[in-house]
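Inspection log for the structure reproduced underneath, given as structure tokens.
All protein chains of the complex are present and in place, except for one that has been dropped.
Letters A, B, C, D, E, F and G name the chains as they come in the text, with residue numbers starting at 1 for each one.
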Amino acid sequence: MKALLKEIGSGFHSLVTGMRITLGQFFKPQVTVHYPHETLKMPVRFRGHIELVRDPQTGKAICFACKACEKACPSDCIIVEGVKREGERRKSVTEFKLDFTKCSLCGSCVEACKSEAIRFSKDYNLASVSKEEFIMDLFKRLESEQPKPPQAQPEQSKEAA
Amino acid sequence: MLDDVLSLARANSLWPLTFGLACCAIEMMAAGASRFDISRFGAEVFRPSPRQADVMIVAGTINKKMAPAVRTLYDQMLEPKWVIAMGNCAISGGPFVFPGQYAVVEGVDKLFPVDVFIPGCPPRPEALIEGILKLEEKLTGKRRWPEVIPQ
Amino acid sequence: MDHFPAQDLIVGTVFLLCVATTVAGALLAVITTRIVRAVCGLAICCVGIAGLYYFLHSPFLALMEILVYIGAVCVTIIFGIMLAEPDLTYESKRDTTVLWGIVALLAGAAICWGLSRLGLQGPWPAPPAQVSDGSTKAIGVSLLSTYSMAFEAISLVLFVAILGALVIARAGRTKA
Amino acid sequence: MKLLHAYEQADVFLVVAAFLLAVGIYGLIRRRTLIGMLISGEIIFSAASLNFMALNRFHAPDPTVGQVFVLFIMGLAAAEVAIALSIIIAVYRNYHSIKARELADLNG
Amino acid sequence: MSALSALSSGETKGETFVINVGPQHPATHGVLRLKMTMDGEYITRAEPVCGYIHRMHEKMGENRTWAQFLPNTGRIDYLAAMAYSHAYVGAVERAAGIAAPPRAEYIRVITSELNRISSHLVWFGAFLLDLGGFTPLLYAFDDREKILDILEALTGSRLTYSYYRFGGVCNDVDDDFIRGTREFVAFMRPRMKMYHSLVTDNIILRKRLIGIGVISAEMCRQYGATGPVIRGSGVGYDVRKSEPYSVYRDLDFDVPVYPEGDCMARYLVRMEEMVQSLRIIEQALDKLPAGPVMASGVPRTLKPPAGDCCFAVEAARGRLLVRIVSDNKEMPYRVRLRTPSFCNLSLYEEASQGMMLPDALALLGSLDLVIPDIDR
Amino acid sequence: MSIIEPFRLLLFLVGIMAFVGLNAAYLVWVERKGAARFQRRPGPTEVGYGGLLQPIADGIKLLSKQLHVPPGADGVLFRAAPLLVMIPAMIGLAVVPFSESLVARDTNVGLLMIFAFGSINVMAIMLSGWSSRNKYAIISAARIVSQDVAYEIPMLLVVVTMLMATGTMNLNEIVQQQAGWFWRWNIFRLDVNPLMPLTFIIFFVCMLAETNRAPFDMAEAESELVAGAFTEYAGMGFGVFFIAEYANIILGCAFATILFLGGWQSPFGVWSGVFWFLLKMYVLVFTVIWVRWTFPRTQFYNLLNLSWKLLIPISLSTLILTAVVMKVLK
Amino acid sequence: MISSLQELADQFNKLIAQDVPLPTTPAVPVAAGAQVGTAAPEPASPVQLTDHAAKGFHLDVRLRPERVVAAATLMDENGFAIDAVTGVDWMAEGQMEVVYDFFHPAHAWRVVVRARVPREKPELPTISEIYPGANWHERETHEFFGIVFLGHPNLTPLLLPEDATYHPLRKDFKA
Partner (left out) sequence: MMRTEELYDLIYVFAFCLGGLAFAFGPIVIARLLGARKTRQTANKTGQFVECGIDPIGDAWIRYSAVYYLYALVFVAFAVDVLYLIPVALVYNREFAIRDLVEMLIFVGILALVIVYAWKKGVFEWNLRKAAPKTFRRS
């Protein structure tokens, strides 16, 4: 009987404690990042899909189609083609196909590339209604977008709380 | 007019099916957790019964043993229904595709129509939110939220 | 005395509805082939009877009828069905002997007819003057005074019944 | 207009009660499962209570009496259901069937 | 025998029925299927049906180069990916005779332990979700986000890290990491207290866990159950102590053991383990030596000498053994993953017998399964 | 009056329907927002200002969702079950006095009415589970029903205790008896029964259980039984059960307010009115939500035993205690 | 109970003593293109104490397939826990190896027991009656390698679809 009363007492106490704790949390500020309105800053090492790096001097892709990344990739998602143009020391890339839908973001390709011609992008919020969009030609992508000065994001960025 | 209202309502009340498969499911849970909170879009009502769910978020690898069950679940969902393929596994089998593989289904779109694809391995929770926004965009024909261009 | 517009019409209709519910529920209870539906029939019938009690000036009994029959008896019967009658969710009509059906029908019709005649023709005494208002409180008073023995007895009866029911429910397992 | 004032005539209640009794008996004969019979039995009980109440309302001096009695009938009906169901279950457990006819066969 | 059990014991035929729990079921955390033969509310047989997320990891091991298999290790048990990479990397290093520099080993320990905490936090939340409490799940996920932030800044990924390499780790830690980790350790300690008063002391939870799902030490041994499961049954078996790898030998920590063997014991073991992990992290940060994080002279294409060798680690769910067989080629001849969840689940059928559904699911939750870890 | 009466009826009918509808819709919103706050997140924000349109979107979505009756289920009962669930709440609210005059029907058997029609709810859930012909649904329905009946008893016992003190089943009268300062509220009537606050707690727990709220939510014990008794219900069929759940919460909290917290009486004896009633009721509703988002779920057998082994004995003893105290004090 | 690994090794030696030495099967020709492997040179003695730091286990035992039950009993009696059972397909040699891993929950001991069966008739007795935990491991080994564990109560696929008849981890498996 005494044990029962004690159990009821301590049980009741535990329930009240629990409710006190949740109520305490109730009045604390929220921790949410309101995604489309504010965003987290991706860390430097964040791994998005890979992208080609532009040579700051020439404005062209550094990649010379050595295919080391292609070989290193465990998921066979890179296909690099290049041609050796007249008067150039090395081949230059003409096609760099990435099948991002197979990529495991392992980083082997970036590590395999000795000339640092590819890096991870910060594209962390890809989504689309067609999956073809993610089979991309990184070379074309690089060509199509002109080097532009870095512009500030319109929305404020929020550091990780 | 009525259709517009309906699709607007539907787009803002997407109840997902509680259905996690693999690694991506953890990110799906994270998207429901406080940091990302998909409830802001009214999409946190995870329904365990397919009868009450509107959208199936296929988060993870589907293999050949699982495929019939997934199809059954898809069938058991009632109209209108949508499918989001989250993660590379769901899109194409992802990292598990190699010549001579015997187990994984190379993409859920082989099983039933998929509305939104979210690539990544795993995609970040933001990407899932983006996917839900894309689905809303698809339903209502316009996007109510700012586009986020990653830097 | 104030009057609800069309009061007679409404009240009369409600009464007829109650009668109809009772009759329909009772018929459903005995005719349907699915045993769970029969329980539903019983429940519907009880709602109707509750309505009739109401018209007989006993709101208390009306509500008790619902509470006891639907809330307790029907629920228990459904549990009983779940426990005992899985394979008999359908009571197949096929092998019912027609004879029994006819006999039952005749018996029922005869009883109905006979009793109705009796009831309609019977020389009933004229209603005497009422000595109490028949309210819930009056019931309470009489339970505590006039019928106090019965009041205690009924609890004893229920106690014994449950005792028996529990024993019997457990006894069934000794076989097999 | 008489129809709309039906609730003020004892006859109506008596006829309904008689009908319930008839239906109950029909069910009792016709039903082949014990639970079905039990349900029919409940209807008969209800018929009795209804009769009680009707006569009490229209032909008795103290309206309390009838109510109290119906109250007791309800209690007894509940007790009956409890016992009957238990018996049914016990029987079922022993004979794996509660079809009444089969039960009769087993007895014979 | 009580009246209830007497009444519902299945002497007559046709009293039992089969109910599928899973593959799409909130309690199975993924795609496990339990074929439950029930007798009323009691389980007469709960047969786990696995393989709904079999992903051919072992076959892939034979089809990829030694290095290319690395990303896979992060996807077997995605909640504790670090430990899996650790086991595989350790096995290959052992076979090829590579030694990672001490700084790398310390970083491995720190990240593994951080990962263990995050894994236990997910378990904690998911377990509570099984028991019907939702709020603790989100608190746990909140805390976990902090770990993920730290690890993401270091590795670039939140779940599937691919961080370890043969002979070290791929990135060195920076001051931010060290500061962040210390902050986290300081933050987590009071947080654990909060969890205890919110959850552990809760009478409903105690009623649900104490004395439920008892697993004996002998049963653990016969089924090869390890990790918190065996430690909750009173056996202080921990690979970090019995086969010390990496630098665990130099670190001081306790192995929490509870003898009851019920769900509560396993629960407490994990909660205590988080505290111990914090301790390990703290010490490892203090002792973190300077130096490189990659061994020099690791060949680009590795070809370990022929032979087989094993490497075991204490993953979040128990003993993880990687056995590799090399035939001195670019690709492994055989990679065998002995995963803890597999063995921990295999005792479920016996352990759950005669339990009731909610208790059986509490037992399932207390085993802390990650289904791809079973199916591989 | 005779001409006003039908309008009054209609007004109250529409009013209460609107009250139930709005409350159900916005309680869902409050619940989602509240849950979010407990978990330090914002909850619905993007659909309308502060997510205020969220319930409407959900409602329209549910309205436009396909209905489905599984072939092989008992179609008639399957369709009938959701039709029944709103009746108890509606009738219950019809007798609830929101203020002295703001009561649809101030009947003398109001208290019993709430209980009597409550049993229809039980029946409806039972039927929904059974007719679904789905194993989860049937198990869940059996559990819910045995839970409901188990908790009906201590609730009834508590109510009987209250009846001894009040001597009436008219809810408005019960409230009127509690006029004055707040220590006149039944919960503080220690002269009737020194255990009155405990009685209130029992009542509150029973109410949680009767409305199938966490930690007693067997109806949606999703980690065991998928979606419980409503597993097969889709769209609005499910929606109706959903609304009914919230309507029952409102009813339960209103009932508790009337019986124990002085209904529309103000705590200070003056300025009584509907405001106080709503305030008290919503505080209780908030507590219900708060409890839900704090605790794990009980096992069903502990749940049943909590009632049979703890609440019923306690409420029986309070009953006896009250009986003794009232006679002795006289 | 044993107190040292040496003792255990002796017990194994005793167990094996009556046996005829393990025959070495000649290599069989292999279909072209199949991935084959060459095993490392086998140690002379069938019971071998090994260096844990280099191999990950302490004791390496090779024995005839008929002896696995006796070996498992020995392990069980000495309080070892089952770690894993798995197969290795030595296609070039026409053999399949079944590897039993054991660990000791109280001591830091790891023991590996191996038995080779011919590839055409891969059969050996089950140890699932001694170690119930071996049940699943053997099922898995059976489905992936086609190795039959005689006397196993339920040798159906565990991870592969229920009707699967292929054995994917065999070296000659083609999807």
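The working rule: contacts are C-beta pairs under 8 Å (C-beta built on N, C-alpha and C of every residue); 3 or more make two chains touch, one makes a residue touch a chain.
In this text, all values refer to a predicted model and were calculated from it rather than measured experimentally.
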Practice task
Give the residue, chosen from F:Q39, F:S99 or F:S146, that touches the chain omitted from the document.
Solution key: F:S146
Handout entry: Selected residue (touches chain absent from view) among F:A57, F:L84 or F:M123
Key = F:L84
Practice task
Since one chain isn't shown, list which residues of subunit C touch it in the complete complex.
Solution key: 1-4, 7, 10-11, 14, 54-55, 57, 59-60, 64, 67-68, 71-73, 75-76, 79-80, 82-86, 89, 136-137, 139-141, 143-144, 148, 151-152, 154-156, 158-159, 161-163, 165-166, 169-170
Handout entry: Residues belonging to subunit B that touch the chain removed from view
Key = 6, 49-51, 68-81, 111-113
Completion exercise
Listed in rising order, the subunit E residues that touch the chain left out are 2-5, 7-9, 14-15, 17-25, 33, 35, 40-42, 44, 222, 350, 353-356, 359
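Heads up, the rule we're going with is that only the chains that are shown with their structure count from here on.
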Fill in the blank from the handout: When each step joins two chains that touch, the fewest steps from subunit F to subunit G total 2
Exercise for the section: Count the C-beta pairs in contact for every pair of chains, then give the pair with the highest total. Expected result: C-D
Exercise for the section: Averaging only over C-alpha atoms, locate the centres of subunit B and subunit C and give their separation in whole Å. Expected result: 53
Completion exercise
Averaging C-alpha coordinates per chain, one finds the centres of subunit E and subunit F separated by a number of Å equal to 43
Handout entry: Averaged-CA centre spacing for the pair subunit E and subunit D, given as whole angstrom
Key = 63
Completion exercise
Multi-chain contacts in subunit B, i.e. residues touching at least two other chains, fall at 18, 33-35, 37, 40, 48, 65, 95, 98, 100-103, 121, 124, 145
Practice task
Would you pick out the residues of subunit A that each touch at least 2 other chains?
Solution key: 15, 18, 21-22, 25, 30-32, 34, 74, 104-106
Problem - subunit F residues within the subunit A interface of the complex - result: 34, 36-42, 45, 290-291, 293-295, 310
Handout entry: Contact footprint of subunit B on subunit F as seen in their complex
Key = 32, 36, 39-47, 51, 53-54, 56-62, 64-68, 222, 226-227, 230-235, 238
Handout entry: Footprint of subunit B on subunit E - complex, ascending
Key = 23-26, 29-31, 51-56, 59-60, 63-64, 71-72, 75, 78-79, 122, 137-138, 141-142, 144-145, 158-160, 371-372
